[in-house]
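As you look at this complex, bear in mind that one protein chain is not there, while each of the others sits in place.
Read from first to last, the chains carry the letters A, B and C; within each, the first residue is number 1.
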Amino acid sequence: MSSIRSYCGIMKMIRFNCDYSEGAHPRILERLMETNLMQTEVYGEDQFCQRAKELISSHLGRVDADIHFLVGGTQTNLTLISSVLRPYEGVLSAVTGHIGVHETGSIEATGHKVLTIPTADGKLSSRQIREMYMGHVNDVNHEHMVRPGMVYISQPTENGTLYSLKELEEISAVCKHSGLFFYVDGARLGYGLASPKADFTIADLARLTDAFYIGGTKQGALFGEALVIMNSSIRKNFRYSIKQKGALLAKGRLLGIQYEALFDDTSADRKPLYFQMAENAIDKAMRIKTALQNKGIDLLFDSWTNQQYPVFEKSQLEKLEKDFVFDFWAEFSGTKNAVRICTSWATREDDTQTLINAINNL
Amino acid sequence: MSSIRSYCGIMKMIRFNCDYSEGAHPRILERLMETNLMQTEVYGEDQFCQRAKELISSHLGRVDADIHFLVGGTQTNLTLISSVLRPYEGVLSAVTGHIGVHETGSIEATGHKVLTIPTADGKLSSRQIREMYMGHVNDVNHEHMVRPGMVYISQPTENGTLYSLKELEEISAVCKHSGLFFYVDGARLGYGLASPKADFTIADLARLTDAFYIGGTKQGALFGEALVIMNSSIRKNFRYSIKQKGALLAKGRLLGIQYEALFDDTSADRKPLYFQMAENAIDKAMRIKTALQNKGIDLLFDSWTNQQYPVFEKSQLEKLEKDFVFDFWAEFSGTKNAVRICTSWATREDDTQTLINAINNL
Amino acid sequence: MSSIRSYCGIMKMIRFNCDYSEGAHPRILERLMETNLMQTEVYGEDQFCQRAKELISSHLGRVDADIHFLVGGTQTNLTLISSVLRPYEGVLSAVTGHIGVHETGSIEATGHKVLTIPTADGKLSSRQIREMYMGHVNDVNHEHMVRPGMVYISQPTENGTLYSLKELEEISAVCKHSGLFFYVDGARLGYGLASPKADFTIADLARLTDAFYIGGTKQGALFGEALVIMNSSIRKNFRYSIKQKGALLAKGRLLGIQYEALFDDTSADRKPLYFQMAENAIDKAMRIKTALQNKGIDLLFDSWTNQQYPVFEKSQLEKLEKDFVFDFWAEFSGTKNAVRICTSWATREDDTQTLINAINNL
Partner (left out) sequence: MSSIRSYCGIMKMIRFNCDYSEGAHPRILERLMETNLMQTEVYGEDQFCQRAKELISSHLGRVDADIHFLVGGTQTNLTLISSVLRPYEGVLSAVTGHIGVHETGSIEATGHKVLTIPTADGKLSSRQIREMYMGHVNDVNHEHMVRPGMVYISQPTENGTLYSLKELEEISAVCKHSGLFFYVDGARLGYGLASPKADFTIADLARLTDAFYIGGTKQGALFGEALVIMNSSIRKNFRYSIKQKGALLAKGRLLGIQYEALFDDTSADRKPLYFQMAENAIDKAMRIKTALQNKGIDLLFDSWTNQQYPVFEKSQLEKLEKDFVFDFWAEFSGTKNAVRICTSWATREDDTQTLINAINNL
């Protein structure tokens, strides 16, 4: 069982426990400063939100994307999911999916069941989806069981694993065939896109899904998630849902300003900040992963993204936790514990090297 | 996967597929006739409901039981559960529990998650409950996870199995210790009480649980479930919840009249109809079980109640299904299927003997 | 403020306080007796429900009506309304509408606001509907306000008043124009149809509305409401909603048997019981109304249906309430109270005459 709040309060410690322990990339704060006293329209109908949407659309290569900026991930998930499903429908998710485990029943609070499917590494297969769908929608069980209406996956998953393009295509095909809405939680999407194992692009998500979000909170923004809706059937009146769920930020431009900064491609190398920052996290994570593997330390999941799940001897952990904060993940055996090590856009080179040295010296 | 509607439409077939294929015990219809044109108070505040409550209380040996009559099981479950839980709380249930599988997400529709626990035979153990509770309520996970607020079990279970008195006592102790509301779904409670393996009484349920219901629909009433609330903390204003959920029958006396007939103990042998009818079902079920066992046919669950789950060769089933309707339960192997055979208060002696003969002749 | 439970418990009193104080028409009980031990399919998929639907469809003159039988009015309202509205939509209703006042917030419990419109006599006008719709859906307010999605009216209203055919047509036109679902609560529909002022037919409702229900509970059934859905867009999967709300009666045939009895047209005069019974209530109500008017007693509403609202001197009420039970409605002035007098299918000739005599003797 994962823990999500095991943060140490001691300031001298180096935190590798989560990817949102800092504020935002300085460029974002600068932009907030520069625009601070401008008077603009509110509720996201300002020029900054407009420009940010255009920048994202351009990256997607799609002019028909309907983009909304929300404050956080749980909020985005519950707003989107509750606006898509009919009252008797549920959402399919891996048993480890964030909506089913760590969002305090927010989906159920909107009236919908999360239909969970077992998984070893956080990923669903198209076969599992088809089987659960068929088990619920057949000639003998139908109206007594929740009707599947949506598939939810996280890319990367809560275990750091990644769906391949082929897997995404297969899930998309099953969803289209069965009339299921396909939604991707991209809280750490940038870290997935920057993975050395990534064979999908953000444009693939626009092509294959009905909706997905491009996470900001964990990727260098103060806060914010960009929800991209591709399925035109739910666009109408979606802002009503945002407002009703308390998710329509009054000073919506704060989100527009941040996403404009993240996706601005007018720099010399034309690489938006969003992707630059993701690369920092992945670079650091891969070096830590290599150090762990060189030391012969097992990894719980085959993760090539910014979350690594090493299994340490408890005695090893005791040593490391004098200087570093990790996220306790699970007791692995009597003598071993698994922890989560996160890197992020903000992870510093010297902290990374200090951790690698410590691992080497175990 | 269970099917719950595989009913054959041909009238000549003998139905063993479910325990509510008929109307009600004739005594109940007689009483409805006798009282039909009386003018009474409505919404269950009539003299018949009053008397029925007194009869049930007397069987429980408790004057402090708060009793409400509702129309059906799903309605009773959703009304009780949603009135007990705080918005962020969920209800623990076996993964096979009726509220989690066959009530179309009715609990989620009221805003609450069903927290499911795997089980081989439909029963939860006190250990499983304690472990799930501890996994959700600890110092690192708490507010990000649904807080367990209630334990739901069925007695007998959806697999025909029964909790022993000791098991009920253990669950009750865990619930009391952890502040969990203990609720028992008694859709087939009478069939459980009449089982040769039953070592608990209806008074034990009143002593050990916070609430339970005494099922009528499957046990000889036209419809109706008697919800018994022992925990005084939720009694206040419970009728508001009944009304809000559309569960306050206008001519509430129809429920009172039926339960009065079921629990009237003024007959010569002083055995209420409810128990007499249950005994009929169990007698027939045990004789069918013996026939199955004598024939060497495996049973999926160790059931000593009115639901039996034999695993037939498909060729055997083909023969039997020329005359009998069963409930398809699951494919057991390439050549074998499991079915559910139900007896009930209405199961006839000659139909039972015809089935036993057919089994013997397989 | 209306009271809805002011029933006197004394058996000798003659009750004119509500129209569901008795059981059912004896013909209904006879049919339940005759069919009692038949084995049928469950959950309303039996031959009785099928035949009852055919009889009702035939009265509507529509083969495309989708008919479902539910147990009670609140249940029917909440199931239909919550299955039609999107999460951010509300239902327009007269401020006196049953769903807004006397159903314990059952619509809000499913997540939807009842948008109320003031009315003197319980009726909405098409103009009021259009104005509220326009006030909510314009270019400046939209996503901050609940979006109207449905119009709910009662026919007859909670004040006994009736919409004319012209008024129904106007409301229907506004609804079609604005994309509002038009739903009619017909808890006492038969009493409306039997009114001397009725200029609409049940076929008009099928033509003009998206859904309406034909009330049984208050019109001679033990319980039951026949929901008629004309709008094909919500038919798909409607049974899921019924089940989820706890409204799918296990022995669904009980509803089919009753509605078959109510709408059977094979009697000598080919007038179904439903209409015969309604005529009894209206005949009695009109004679009481005439007696009241002859005595110079004011009536609160211009009702030509089975509910009459006389305003008595308190001293007059004191005399009458020695023998009769009325429903207290409102204090009219320091010396006068308004009450509701209900007749029903079961109102007896001699009780009616006794009341008329008492009025004459005031």
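Operating definition for what follows: a contact is a pair of C-beta atoms (placed from the backbone, for glycine too) under 8 Å apart; a residue touches a chain by one contact, two chains touch by 3 or more.
Just so it is clear, the structure is predicted and the values come from calculations on it, not from any experiment.
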Sole contact to the chain not displayed, among B:R86, B:R270 or B:K322: B:R86
Among A:C49, A:A109 or A:C175, the residue in touch with the chain that has been omitted: A:A109
Subunit B, residues in touch with the chain not shown (by the definition above): 82-83, 86-88, 110-111, 142-144, 147, 237, 239-244, 248
Subunit A residues that touch the omitted chain in the full complex: 5, 7, 9, 11, 14-15, 18, 20-24, 26, 29, 32-33, 35-43, 45, 71-79, 103-106, 109-110, 217-218, 222-223, 240, 243-251, 254, 346
Residues belonging to subunit C that touch the chain removed from view: 1-6, 87-88, 90, 101-105, 108-114, 135, 140-141, 143-146, 328
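In the analysis below, only the chains that are shown with their structure count from here on.
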Core chain by centroid distance, with centroids computed from Cα atoms only: B
By count of C-beta pairs in contact, the leading pair of chains: B-C
Furthest chain, CA centroid comparison against subunit C: A
Distance from the mean Cα position of subunit B to that of subunit A, given in whole angstrom: 43
Averaged-CA centre spacing for the pair subunit C and subunit A, given as whole angstrom: 51
Distance from subunit C to subunit B - Cα centre to Cα centre, in angstrom: 34
For subunit C, residues that touch 2 or more chains besides their own: 110, 240, 243-244, 248
